[in-house]
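Have a look at this one before I ask anything.
With one protein chain withheld, the remaining protein chains of the complex are depicted in position.
Chain naming follows the written order as A, B and C, and within any one chain the residues start at number 1.
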Amino acid sequence: MAKKKLAVFTATGCSACENSVLDVHFQISPVTPWADIAFWPYVTGSQWQDLDHVDRIDLCMFAGAVRTAADRKAALKLREKTRIMLAVGACSAFGGMPGLVNLAAVRDEGNSAGADEGIDPALPGTESRVSALSQIVDVDYVVPGCPPPKNLLWSAIQALLCPGECTSRISYAASRLPERISQCITSGILPPKGGTFAGEKAVCASCSRVKEEKKFRSAFRPYAIDPDPGRCLLEQGVLCQGIATREGCGGLCTAAGAPCRGCFGKAEAVYDPGAKMVSAVTSTFDSANADEIEAMSNEFVDLAGTLYRYTMAAQCALPVGPAKDENDAGDVL
Amino acid sequence: MKKVGVYICHCGTNIGGKVDCARVAEELGAEMEHVAVSRHYKYMCSEPGQKMIRDDIAELGLDYVVEASCSPKMHEPTFRNAVSQAGMNQYNFEMVNIREHCSWVLEDEEAATHKAKDLVRGAISRVVHHQPLKGSTTSVNPKVLVLGAGIAGITAAIKIANAGYQVYLVEREEIIGGKMAQFDKTFPTLDCSGCILTPKTSEVGRHPNIEILTKSEIMEVTGFVGNFNVRVLQKPRYVSLETCTGCGDCEEVCPIDVSSPFELGMTTRHPISRPFPQAIPNKYSIMRAGMPPCQAACPAGVNVQGYMTLAGVGRFDQALTLIRERMPFASVCGRICVRPCEDACKRGQIDAPSAICYTKRFLGDRDRELGLEQNPPLKERREEKVAVIGSGPSGLSAAYFLTLEGYQVTIFEKLPVMGGMLAVGIPDYRLPRDVLDHEIRNVLNMGVQVKTGVTFGKDITFDSLDQDGFKAVYLATGLHVNRRLNVEGEDLDGVGGGVEMLRNYTLGEEVKIGKTAVVIGGGNVALDVARSAIRLGAETVVLACLESREEMPAWEREIEEGLEEGLILHNSWGPTRFLGENGKISGVEFKRCTSVFDESGRFNPAYDESECMELKCDTVLVAIGQSSDGDIIGGLGLELAPGGRIAADPDTLATSRPGVFCGGDGMLGPATFVQAVSHGRQAALSIHHYIEHGGLRPVEMKERPVDKDLKESERVRAKPVERGRMPMLAPEERKHSFDAIELGFTEEMAKAEGQRCLSCGICCQCGECVRKCGPQAIDLSEKEKIRDLDVGAIVVATGVDIFDAKQYPEYGFGKYPDVITNLQFERLCNASGPTSGRVVRPSNGEVPQSVVFIQCVGSRDPAKGKEYCSKVCCMVSAKQLSIFKHHNPDGQAYVFYIDNRTGGKGYEEFLRRAIEEENAQYIRGRVAKVFEEGGRLVVRGENSLAGGPVEVEADLVVLATGLTAQQDYMNVSRALNLATDKNGFFIELHPKLGPVETSLSGIYLAGAAQGPKDIPESVAQGGAAAGEVLTLFSIGQVEIEPTTAQLNERLCTGCKTCEGLCAYDAISFSEQTKLAVINAALCQGCGTCAAACPAAAIAVAHYTPDQIFAQIEGILA
Amino acid sequence: MNRFEPRIIAFLCNWCSYVAADAAGVARLTQLPNVRVIRVNCSGMVDPSYVMKAFADGADGVLIGGCHPGDCHYISGNIKTLRRSFLLKSLLRELGVEDGRFRLEWIAASEGPRYAKVVNEMVEEIRSLGPYVPPQRRSAKGAA
Partner (left out) sequence: MMQATFFEPLRWREHPARVAVYNGGEELKVYYQVTAPRDLGAICKGRPVEELPRILTLLGPAHHIASAVTLDRLFNVEPPPPAVNMRQALLQTLVFSHHLRKLFFFLTSLEDPLADRHSAVRTLGPPRFLRHVFDEVMQCLSLAQEAAVILGGRAEHPLTAAAGGVSRYVKPQSYNRLAEIGDTCVIFAVKFAEFCGGTLLNASEAGEALNEVSPGPMSSMSMSDDADAAIVVSDRTGKEIDRFTPADVFDKVELFHEPWSYEPFACLKGKGRNVLAAADGDGLYFVGPLARLNRGLEPSTPKAEEERGRFIESLGPPPHFSLAAAYRALLVELIQSAEQMTVLYDQEKLTGPAVRTIPQAIGQQAGAAIESPQGLIVHRYRVDERGMVQELDILDTAAQNNALHCRIARRAVELSKYGNRTREETKKNIEASLLPF
């Protein structure tokens, strides 16, 4: 049986997703029995030229947001060659933290895409808005997270790269996956397109903290409170987005005493994560008095930057930042 | 492929006149993906229209139907029914409102068409997301609440009760019958109104299935059709419906007369009375507006209106007894009280407040002079002992009330004399010793033990009291230590404390006052000290204080009197140091005080150091306040409050030690005499409760106070009597002795003062009737009750009010006694009315010869009155002029009318008779003015038929006032969530086809609450409402809409956000599945949970996010 | 005349505001034609997501009409709407939606004239704010 061809690439982001993919390789099992690395600049030093010699890529794991003309070009080029496009990590899936740039609506100071005296090399131009991969090309599957947990990455690799052939099925990989995806993995067929390798409920479902009563009396910024270690953070007044964020991480942040910031993106049925958070939290305000409610509301700071920490580019219903400009389409490389 | 049928209704020209229905249908049919057929028709709600839909569903196999016409509030059921007849689930139907929201409110045809298209597009886009739903049913609670017991309510109540169902008949007034009970005769048959109503009211009164709740109003309604919960506020009648025999003895002794609302002010009644002899319930009741402001202001809660009223009628003994129910020391109080009652007295808003305090003093002094000792009766003697520490006003008061309750009380007093500050802190010229002693003796005579010279904490302790068998202790130790200034030289010889000086003088110890004395302080005590210093021989007495003259806390009267006696005031100065020579005081240095209080109103004086003053003197008396003896208080082991006071619960006065209570100055800080007395009573009640029940509770529920602002009716009640002036000693005389300054009221003065009372609370609760009542049916302490009634349906029959004719000042209503309203005319004719049925001129009792009726007062007049026609007035005037003619066949009636509206069976004939047989002159035209000329009224108007001005002389003018909504209609509207029109009349479901239903199912309308009606109509509608209720009851169950919240368990995370939000407790959390659980039977479908669910795991059926999103998309596409 | 005609979505509660809008219609109280009504059971079911959705789809303003506090047909649904409104407004503001574009109004069933007044006021206010900058239409293939 012919080996499949794998590509891994990070656009604008950090190396965490790459390292996570590498960790899967380190810790679980090398993927090489089923696939050849066709393109992985970070690890194998692949160059763009190398891609010209590859006619088809079976799976492309694309990490990072689309920020520059080069990113866009990379996305288009990889998509063209790729059968299954997997967005890896929050940046690729929803724009991630780089997406907050849209909120600031500024262009980076270094965006002088011109050449100096004809000798200095040019830079790929930055686009006016940071985009998620899905806003540029068709994406087949998503592994969210910042970075994605290894078990979810591994389940994605199993499902997409070696369906039906993988001998080392690791049970935990499918632990909180939606039923239909885990069924696909075990039966070796491709999951339905558009699937997300993550849970389908919200983080609370797997968070270990005890939920008693949702009644919001006063908001605390995370620095101002040493929360009770066993109890729901939100109930203690710390804005935690676990209630509206897709699960799959297992409540990693809340277990570490840090409130969820939504790196898995919105929960499945949610339209807009910020609106849902606002609705859920304020509905439980312990007051019926307009002035009191207003005062409680004013205790929250930087709503947009917090509620869309990882999702500003793709999941905020109201896109912020400058409108697309004409230069975005393409630029010199 | 889903198939949608779209139908646009023209509604005649209602929609079609503005919206291009054809275009909407055609364009959307072409544009929208799922539209299988798109039609428009003149009347979609008509049978052919509905058939069109049914046929299309059958022939084209439509999956969904969108219908655009009027408000879904109107025809949604019609069309839902139509589609389900054709086999489609009724929830696969969506209705668009392009009439009320579109054609009727837009001017521009293009805009209206555009908007209609948007709305229909939204509905098409939405409807394909609809799901077929099926409802469930719940049973109906077969009880009904009828709100309002006028003829409409009575009719409905009887009919429903006769069918065997329980009826609660809730009536705001004390009797049932409504407006009809006030009428004399009814048109057009001239039946006696009473004769046809009384059988009905008595049937209601004795009907086993009807419970009448008089003086009751609804507060709130929860639940839904079939299962309402109604909360009713029942105000006290004070007279038991069971035991009252209706004998009327009570009425005779009642000292108060107020204008009778039932007789529309044409006569008076006693607060305890019944409106007319055949009233149902045929029992007495008491009119009480609430707690009068004087009583509400009094810390001790003395029934001021009660004793003032009794004093006014010369029943002085009873008056004093009434005082002593709350205030054992009438004479003392009458001298030194700060009189919050007089500040609150509403008579003050007319001329000057009643001289309440002086009257009380008179009553107390009279008792002493006559040696009557009028006390409330003692209860049965009890064995439990209670200790009271301190014999000041608070301690004495506690002892008094505890003794009344039957307890064995011992007072322990540190000083050799009794009375606390009353004895040693208030100079004799204000409160003579013998007055105080008499009132203390009165308390002691009741059996109170006293031990003087006993210091608490030294001679006795809590433990020793426990051992001696005292069950409870009341600490009323007061504040006897002078506060110090803490400035340089305060220890010099000649500097002393003011309170100390007063005490030493009283106790007969040596008091040294030099020639020039400086008193420091601006309060009443400082004034007492300064004026005492004058009496003790100081030549110059200077009073210096931080406050400006206006800010001084001392009484203005005290200051004035001091100035009269030669006192010198230095305001806005603060002492910096005392100057001395050879260890003796020689002067005081002051600096300018610029402000006493800071911006937040706290005591925080600011000074101007550059402005200084020095006063030479040989005596300084510091009177800047007192504090408690820290040594004693600190050693008690009780919890303390800030400022070294003992912490006690403000309601129960309980301290941190069980069985120990504390009040008065020792708990409050410096307070007034009356507060101290009030605490004594409060403590006595608490202690009684503690001993009797072993627990604590807040002492009393207070009655609702009346409005502080003067009402017109009260102004009218004010008798023209001036406030009495207190006779006083001249300043020269009083300066040199401690003789009392005020000489007291005489009996006549007290009586006159009592008559000045406005009776703000109406009934004064003096208790005269209670004493008179044989069967003991009267209970003045009755309180408001709240009844929770569970019913399945509600009939609203709250009736109408009468238009206020004062809105037309030109007609002189309220100015000329002979200008009356037509309802007043009814009372004049009525045999049980103020004139026993004689139609006479209210001004002089003569029979009128010429009577002018003015029509449309307040009706059909958008400028000043109401736009609508009040419907009954034409016939009322025709009837009244006929009655007038029967009374006085020689008399002449004139009617100024606009149009005569006599639609009704026999109405026009009746009017013709009035014109032809009674010879009434009907003049078409408005009246411009009614004025008096030579003792007769002249009505000037125009005759619009003859085209000229006309003047008619009249002995009596009757205004045909229109009907308006009840003034408090908003309360009912709010409680029931019932819509009203702009005039305050309740809106029926449909003006033609749903005249008694409302938009809220299970709530029905009857009578004029819906709009002006005459008696036959009201009765008919009462019957119709009863029919609706009975229909509901006979079906026995109501369909619950399936539009409830649905949980998607796959998505629910069990975060508990929704759990606390549900107002119906329909959501709970399952510990087993760790998910939310929705109880569909309790869910009302409000969707709050769905909006809040952070995982979007909850959606309300038929209002799901995808449906709403689709609608938004469709509208904005 | 090419005047800016804002598009406003109004979520009206079935028991008060919708009835008020009907009453305004029955009374023929002329209104500006810019408001599109969506009937909901209770203002408490208006998820802030609906407001976002309306803006995202090109609305220039959103009105939520509910019963007066204390009058809610569902006891206190409107209070929950009130609780949501302040923070929602803050969020919208941070995302560039001006305060005047979102309104929460209490309109009783009897307040038809008030409904008409609110509608006209809001249209004028939004007209002065200008169009809400239409967002770029996102491709349907949204992430997840």
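By definition in this document, contacts are C-beta pairs under 8 Å (C-beta built on N, C-alpha and C of every residue); 3 or more make two chains touch, one makes a residue touch a chain.
Being a predicted model, the structure only gives us computed values, none of them experimental.
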Kindly name the visible chains that come into contact with the excluded chain. A
Check each of A:Leu76, A:Ala122, A:Ile189 or A:Ala295 against the chain that is not shown and name the one that touches it. A:Ala122
With respect to the chain omitted from the figure, which of A:Val54, A:Ala255 or A:Ala288 is a touching residue? A:Ala255
With the full complex in mind, choose from A:Asp52, A:Glu80, A:Glu179 or A:Asp302 the residue touching the hidden chain. A:Asp302
In the full complex, subunit A touches the hidden chain through residues 9-16, 19-20, 23, 25-27, 30-33, 37, 40-48, 67-68, 70-71, 97-98, 100-101, 103-104, 106, 108-112, 114-116, 119-124, 126, 146-147, 221-226, 229, 252-253, 255-258, 261, 301-302, 305-306, 309
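Assume only the chains that are shown with their structure count from here on.
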Please compute the C-alpha centroid of subunit A, do the same for subunit B, then give the distance between them in whole Å. 61
Can you compute the centre-to-centre distance for subunit A and subunit C, using the mean CA position of each chain? Integer Å is fine. 33
Subunit B and subunit C: spacing of chain centres that average the CA atoms, whole Å: 36
Tell me, which residues of subunit A touch at least two other chains? 268, 270-271, 276, 279, 283
Where does subunit C touch two or more other chains at once, residue-wise? 47-49, 53, 76, 80, 84
So in the complex, which bits of subunit A are touching subunit C? 87, 93-94, 103, 132-135, 138-139, 142, 144, 194, 196, 246, 265-266, 268, 270-272, 274-276, 278-279, 281-283, 285, 287-288, 290, 293-294, 297-298, 300, 302-305, 307, 314-320, 323-324
Subunit B contacts subunit A in the complex at 1048, 1050-1057, 1059-1061, 1074, 1088, 1091-1097, 1105, 1109
Residues of subunit C defined as touching subunit B within the complex: 7, 9, 15-16, 18-19, 21-31, 33, 36-42, 44-50, 53-54, 57-59, 67, 70-71, 73-77, 80, 84, 108-110, 112-113, 116
